[in-house]
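As you look at this complex, bear in mind that one protein chain is not there, while each of the others sits in place.
In order of appearance the chains are A, B and C, and numbering begins at 1 in each one.
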Amino acid sequence: MHIVSWLARRVGAAAILLWLVATVIFIAIRMIPGDPAEAIMGGPGSQASAEALETAREQYHLNEPILVQYGIYLGQLITGDLGTSYAQQRPVAQIMAEMLPATLQLTLIALVLAWLIAFVMAAIAARSNRIGQVMGTIIEVIAAAVPHFWLGAMLIIIFSTWLGWLPAVDTGTVQGIILPAFTLAIPLSGFLAQLMRDSLMTAVNSPFALAARARGASEGQVFFRHGFRHAALPALNLTGWAVATSISGAVVVEEVFARPGLGRSLLGAVLSRDMPMVTGIALFSALIYMVVMLIVEAVEAIINPAAARGDDQ
Amino acid sequence: GCGNTDSADGEPAGEPQSGGTLMYASGDAEPDCLDPHYGGNYPQGLIATQYLETLFTKDENGETIPWLAETSEVSDDGLTHTISVTDGITFHDGTELTSEAIKANIEHLQDPETASSTGFLAVERVEEVEIVDELTADLHLSAPDNAIEESLSMHWTAIQSPDALARDVQENCADPVGTGPFKVDSWEREQQINLVRNEDYVQPVENDRAEEVAYLDGITWRMIPEAATRYAALQSGEVHVIDNAQPDTIQSAEDANIGHLDAPRPGASNRVELNSSQAPFDDQLVREAFMRAVDVNGGIEALFFDTAPRSYSLLSSVEPLGYSDESLFTQGADEANELLDEAGWTERDDDNVRMKDGERLEIVMPVSTNQSVPAEQSLFEQFQAQASEVGFDMQINLLDLSSWYADLAEHNYDLVSAPYTKVGPSTLRTLYHSDSIEPAPSGYFANNAQVDIPEVDQMLVDAQETTDEEERAELYEQAQQRILEDYYVLPLYDQQNHFLYASDVQGMGETSAIAAPKYYNVWLDQ
Amino acid sequence: MTQPAVEITNLSVSFPGPKKTAIEAVKNVSLTLTAGRVLGIVGESGSGKSVTARSLLGLTGGRVTADTLNILGADARHLTDKQWREIRGSQVAMILQDALNSLDPLRPIHREIADSLPLNKNQRRHAAIEALEQVDMPDPTLRADQRSPQLSGGMRQRALIAQAMISNPAVVIADEATTALDTRLTRLVLDQLADLAAQGIALAMISHDLAQIAQVADDIIVMRHGEIVESGPTDAMLSNPTHAYTQQLLAAIPSGVPRFAPLTRSTDDVASFHNLSTAEDTRNLTGELAVEVTGLSKNFGDHAAVNDVSLNVPKGTTLGLVGESGSGKTTTARMILGLTPPDAGRVSIFGKHFAPARESDRADLREKIGAIYQDPLASFDPRYTVSQVLTNALSRGQTSRSRQYRHRVTELLDMVELDSTVLTRHPMELSGGQRQRLAIARALAPAPEVLILDEPVSALDVSVQATVLDLLDRLQLDTGTSYLFITHDLAVVEHMSDHIAVMHQGQLVETGSADQIINRPAHPYSQELLAAAPDWRV
Partner (left out) sequence: MKRTVKILAALFIGVVVIAGLFPSLLAPGDPLAVNPAEAFQSPSLHHPFGTDESGRDVYTRVIHGTRDSLTIGLAATALGMGIAIVLGVITAFAPRWIDSVVLRVLEVLYAIPTLLMALIIIAFTGPGTMPAIIAVGLSTAPGYSRLIRTHLRTLVNSEMFDAVTVLGHSTWHKVRNHLIPNTLSTLLALITLGIGQAVIWASALSFLGLGTPPPAPEWGAMLANGRTYLHLAWWLTVFPGLAIVTIAAGATLLGRSATRSTS
């Protein structure tokens, strides 16, 4: 099996998945009781005028038979047309293109941070005694149990209000992203560390680690040559999930730290029932998830080619 | 106009310096459109004050004075208003300000395409604008309107370049073109709006400024909805000015060497209106009972930290014609109980809620989370708890703006707090004339208390049409007195408009007619 | 002779046990390793072989005491960690017990082999490839860049030998270097180890298989419970073992032992079978076919795992099925048991059609056929105790607690010689031999007439294996059960089978009587297989 056919198969599967997501959303919108045009315009509260509703009907081809609507909808999706946000009166795709970099920057930095924190936590816990291990578990679990919105508030109080070290909002500078990134990273790192520590422990106590010691390797070498890879693998496996969680978290973190981004746009869209925007973001996050999964699989294949070939389920 | 400022450090400001960009953090939702003609809400007015100017404005004493207008005359029958604009003013796009602009702007407001609401109502009585000469235009009215200058002092009717108005609505939204000391440079949606200094600015009225242009290089206008975050940003020096300041932070600002500008909005006071069109508040006794049951003063004291003096008036404290009567609103649970007994709500159910003819004493209050700040929501929660003690079952529905409008439109409310900002006492006609029960095409109606008293209607119309100042004041007072005494409205406090600013911001204090701070004279002490 | 490379006297190693006790894993062990000679260390599982070996590298993790611990002239009792690291790999190399897991599955082989060499990256890779060439690794350049999961067991074992050799150590310790391998590969590896000794390296070889050790070792020490019970030159030890335990070990080797002759001798620890004192075949065979398999085939994807296999098991007899790893033995067994639907072919039990069929159609035939697997633990519900496992089996799943079956449960335990104290324990808490007995007891619950045994003793020690094999023999004599006995161990299959079938790449290459296949194999593959088998008696 070759890279090309592998890629083709995966991309194909992802496309099917996206098509399904789009279909589910299409059906869902039409299942809302009442006038779909009104739903698109923000629900009964929006006080949309008769003309506005008619425009919406035109724009979304609601006067056509349902299958024709579906066809048009899919056609637009393929060309990247996600509709127009009624609240902002701009193409959804354009809004998302503007919001994406900020969210991506935040989630990526948070992801890297989470990995680092998790690895350090796991490494310290793995090398300490029983009490240290128990403490490690408790810290990990607590980290994983902290809600973003609370953590964000606490960090603002401590580092911004009390100590005055870091800005409470994103100022476009490096300092500005520190608190949001940590807020997003810490709970995630709790999850990752739990996983990493388990595999790290298994790795440094495994026969191949003993073999390395028997070859004269020092503890440090055992740790970095063997432990790290094995700890990384399950964590990597979770990256798809982690990215998804980070996007969830970004909704809250962007709100607390007043950062622009997809999450905040979504929240605004939900509050104003801006359906085109909501569905656009839903589709988009599914796309991101699938792209991330593709990348993860590729990276996994590099770290562990055998598993990648064998595991097809 | 001018608000009350407590200067940041109390020291006299030094020599003004030019330069620097002011970072502004707003707690309002980001405007959909930077042209305040479109829709017309307060946040739009707040920012438009920086780049648009109005024909009239208010001075420190609350008197209406010309601004872009040079002169203004009313015909004897009150049906023609002649306005001439100041010569030598140019728009940001380089075009000259002429009488053509008056015509273009009023027509723009009246054009359904513009989807104007506030501005539309303000110029409702203008039937036609006739160009007299290059600088002069006649406004022909359908009925006399002594509020027209006040209406034209609001930024929702601000004057924009006719060329710019000719563009597509969305285009104008993103880049409105006015004559103000700043202009819109760029709008990074959901991030910030960048304003830069208008280097060709000429102030239309006499002034003692050495240089005509603003001191600031520009203003960066950001949206930080989280109140705590906004304050933290101010504290840490990332922003210079914040609006919608929380009462508790206003109070602690003094210790933190932070300046405070209190600029109560004109028009209506912040009040709770009781829906008199349906049970149980169709009964004046019940309305009074509710008002006596709740502890407004205690709540305001705890929640607003002395930043919001209690109001006993329908109008803002900045309105000279406001009438207030403290004696009507004393609190007392016993009186409330007596009133309810008298009104026939004598039975009680298992939850201790009063009943009458098998009906429970239920009242519903939809609260808009976009319009009621947290402290206000807490105040209503307190009302809820206090009203329950005398036997009301009060339900609070926290809603987004559109659902809130929907509930009002469907008369699905017994109490509501709806802000209304307008310059001048004619606000009263908008709010309490029975015509305002009739919904506008948009579905919104302003008379939420559903006051329907023919005498009051007459007083309000007469008051707006008379040319006699004294008669006007007299009529407005009578109308207000009647509405208050019949317990349609529970006044709370002025519409809050608090700004906090860092100690390096100098010259804060001037505001426009709608109480929006102006930054023309503001400079940064760098 | 030169001075010994390693000299140890009175070595003891202890580990901290539960409740502040110490576990004495090794007690007063003395041994010497000499250049060019091979020392074999034999003993059952847990006897302390590996710990002894690891103490030569300072890697026991326990408390080590010794009167002498001389490694290449250095007194190793007081070495620092750094000094130890200088010895490890470069002077004393070790091939660890668990070959399949001793290479990091995530790193290329060449790195695992050569990462301790003081060379640059490229040179290290070349050195690794060279070392792989020396151990006859096929296609060393390709293999060097692969990771261990892509290598077969034999390749991994060779990679480990290469790894041990790469720094030209003076001492090599090979711990169970052949456990995971089939006969042919075992032979290959043993030959390579013997080569090392010929090159002048001092070699210690550890195994639980006395037959293998006997092939290469010059001297042997026998360990039990952490102590040396007997030591001496190989020939003397084999021909004239003095200690009862050594005798027992020798007796437990099944190869060449006639059918039904007991492999266990009476000692204090091992259960005795008085009724088995004779090696007499008391069966009366009718020739009726218990299992009849015709033309079974199974493909996984485009890989033919089993291809047109036909075989018969006459009632009361044992058919041994041998073949190297991956030859399709398990797949065949699963098809016979009706667990995997065959692509083609059919299975009959006592003349009645059994597979392929719907489960409900063969429900009554189910009680005639039972099975026992290599890993009994995985086949028990982890929530059940021994008593529940058996009750559940006896009641055909109706209950797992009823007292009604108590009597039968005790009978089954007796039959497999398990003490009734295990009744309340979970399978997890049993020893390997006990687990396998429990598996047998469970399989016997419905009184089956056919047992399919898939590698039932591969995971067991020789002596434990001997008891299980004896048990199976006795059952066959007592109950006339027919066995399909799958194994890769020729000695076991020779001892247990009436007939033997040889499988190779999914096909049955040869079937015949045990005697014929062992002594006169006809098919070249069978010949190759047998030639590789170790036989210490020659």
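In this text, a residue touches a chain if its C-beta (ideal position, glycine included) is under 8 Å from a C-beta of that chain, and two chains touch if they have at least 3 such contacts.
The shown structure was predicted, so the numbers you read here are calculated from the model rather than taken from an experiment.
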List the displayed chains that the omitted chain touches in the full complex. A, B, C
Based on the whole complex, identify which of C:I161, C:L181 or C:A393 touches the chain you can't see. C:A393
Of B:Y231, B:W345 or B:Y520, which sits in contact with the chain we cannot see? B:Y231
For the chain that's not shown, point to the residue among B:S84, B:T220, B:S324 or B:Q386 touching it. B:Q386
Going by the contact rule already stated, which one of A:G71, A:G132, A:P147 or A:G164 would touch the omitted chain in the full complex? A:P147
Take the complete complex as the reference. Which residues in subunit A touch the chain that isn't displayed? 16-17, 20-21, 24, 28, 32, 43, 137-138, 141-142, 144-150, 153-154, 156-157, 161, 244-245, 247-249, 251-252, 255-256, 266-267, 269-271, 273, 275, 278-279, 281-282, 285-286, 289-290
Using the document's contact rule, name the residues of subunit C that touch the chain not shown here. 334, 337-339, 359, 363, 366-367, 369-371, 373, 375, 378-383, 392-393, 396-398, 400, 442-443, 445-446
Residues of subunit B in contact with the chain not shown: 226-228, 231-232, 246, 248-249, 252, 295, 298-299, 301-303, 369, 374-375, 377-378, 381-382, 384-386, 396-398, 403
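In this section, only the chains that are shown with their structure count from here on.
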Name whichever of A-C and A-B has more C-beta pairs touching across its two chains. A-B
Whole-Å distance, C-alpha centre of subunit B to that of subunit C, is 88
Distance-wise, how many Å sit between the C-alpha centres of subunit A and subunit B, to the nearest whole number? 41
Per the centroid of Cα atoms for each chain, what is the distance between subunit A and subunit C, given in Å? 48
In their complex, what parts of subunit A are in touch with subunit C? 206-218, 225-226, 229-230, 233, 303-307, 310
Spell out the part of subunit C that touches subunit A in their complex, as residue ranges. 57, 59, 85-90, 93-94, 96-98, 101-107, 112, 115-116, 147, 149-150, 160, 163
Sites on subunit B touched by subunit A in the complex: 25, 29, 32, 170, 173, 188-191, 222-226, 228-230, 232-233, 235-236, 238-239, 399-407, 409, 441-444
